[in-house]
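Only a part of the assembly is drawn; its chains keep their places, and the rest are absent.
In order of appearance the chains are A, B and C, and numbering begins at 1 in each one.
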Amino acid sequence: MQLGRVTGTLVSSRKEPLMEGMKFLVVRQIDADGGDTASYVVAVDAVGAGIGEVVMYASGSSARQTQLTKDKPCDAVIMGIVDTWEVDGETVFVK
Amino acid sequence: MQLGRVTGTLVSSRKEPLMEGMKFLVVRQIDADGGDTASYVVAVDAVGAGIGEVVMYASGSSARQTQLTKDKPCDAVIMGIVDTWEVDGETVFVK
Amino acid sequence: MQLGRVTGTLVSSRKEPLMEGMKFLVVRQIDADGGDTASYVVAVDAVGAGIGEVVMYASGSSARQTQLTKDKPCDAVIMGIVDTWEVDGETVFVK
């Protein structure tokens, strides 16, 4: 999984019918120190994430393994909200 | 999903028979600020997108989860046309 | 899909038996302006492409959705020969 910060929202009214009712969030990928990178992804939200939260997202076919996204044309899903994250014995992030 | 701007079209008469009748669009990936990047992809259009529109596309096996692309050798599909897109509380894009 | 120019061939006599009889082509990826990039891929040819032709190829599991490559350990397949390709209203390529 990759880590990112939810930074925005996206509205798409004309879309593949299978995606009806899904919430699309803009997630900016963060580096190992918790800083923003230039990369982002639009992910379906399976856990009720809010703007500013640090999240884990799964990509590719694994993004279709939640109940919400099963058999949908979805290649990125937020599947966890991060509480704490430690690297090299130091706390990088606490919610 | 990734975001891109539809910038072109592509015609291929000699192709895998399973791809017969599909519309191929050239999609230039855009960054988190809405600017063009150097990356592009050729995607099958599942939603009737037009030149200049900002779209969401799904890649990999997820690109085969629309009715149009099921079981086809397609690894990128446009599955949504973007109406609005906000990042950090600011509107990056309005259709 | 990605676009590339067929630049070479590859022979492998000792290979996974499931790949017996397949033609392997070296495909150099091209950028949005039609110029060569440093990236390349070895792809199975499903459409009878020749050296110098501009082709579309599918990657990952989608590369196993042609009749030729079904259930084979193949992660890149040429599934279309490009006739014309337009970007921003200008013709980038005509066969």
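Definition applied: a contact is a pair of C-beta atoms (placed from the backbone, for glycine too) under 8 Å apart; a residue touches a chain by one contact, two chains touch by 3 or more.
Everything numeric in this text was worked out from a predicted model, so none of it was measured.
The complex is a homo-oligomer: 3 chains are shown here, and the full assembly described by the structure file contains 5 identical copies.
Just so we're on the same page, only the chains that are shown with their structure count from here on.
Averaging Cα coordinates per chain places chain A and chain C 32 Å apart. Once the centre of each chain is set as its mean CA position, chain A and chain B turn out to be 20 Å apart. Along chain C, residues 61 each make contact with two or more other chains.
In the complex of the two chains, the chain B residues touching chain A come out as 1-3, 31-32, 46-48, 56, 58-66, 69, 77, 79-88, 92.
Of all the residues in chain A, the ones that touch chain B in their complex are 7-16, 18-19, 24, 26, 28, 38, 40-43, 60-61, 63-64, 71-76.
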